[in-house]
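Left out: one protein chain. Kept in place: all the others.
So, subunit A:
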Amino acid sequence: MSTSHVLLGLLAAGPRHGYELKRAHDERLPCARPLAFGQVYATLARLCRDGLVATAGQTREGGPDRTSYALTDDGRATLDHWLGTVEPPMPYVASTLFAKVAVALLVADVNQARAYLIAQRRAHTQRLRELTALKTAPAARIDEVVAADFAIAHLDADLRWLHTTLDRVTDWHREVRS
């Protein structure tokens, strides 16, 4: 996930300070891992160094001084380029699930691989139910629904894979060990 591009996007509407950026991030991307302050400031420092963002004065509202940051022309161009670029659709199969089953077949027997697949399926099903409850709650906001939809679609795809792999694991094991 490209935190720097998200921060550039959040600055597109006007200058903001670090705390506001963190809040806006967590609000616009619900269910994402909340951004740590340290990460906000480290990212801003890198963006400043690269000329994509510039400091835009200090504000003080009762509390301590806060530095505001603004998007530069270069920053805007970088943001537009990112938004206009299609993401490569899964160029590698990089999944811990997949790797774990492959390794289990190397170091353990087929039953252990099956046991893992079954336990993983149970955990996925549970999470699917939690996210579905979240999005069907009467108070759910549309951005929460959209975020939950994303996770649900991926969990659903994983579940289909877990299902077919359970059916294939015996053949797969035979081939690995032959």
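To be clear about the criterion, a residue touches a chain if its C-beta (ideal position, glycine included) is under 8 Å from a C-beta of that chain, and two chains touch if they have at least 3 such contacts; residues count from 1.
Throughout what follows, contacts and distances are computed from a predicted model.
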item	value
Undisplayed chain, where the name is taken from the UniProt record, one of "Fe-S cluster assembly ATPase SufC", "ABC transporter permease", "Putative ABC transport system ATP-binding protein" or "Acetolactate synthase"	"Putative ABC transport system ATP-binding protein"
Hidden-chain contact residue, picked from the options A:12, A:42, A:83 or A:118	A:118
Selected residue (touches chain absent from view) among A:38, A:88 or A:138	A:138
Touch list for subunit A against the chain that is not drawn	111, 114-115, 118, 121-122, 125, 128-129, 131-132, 135-136, 138, 152, 156, 159
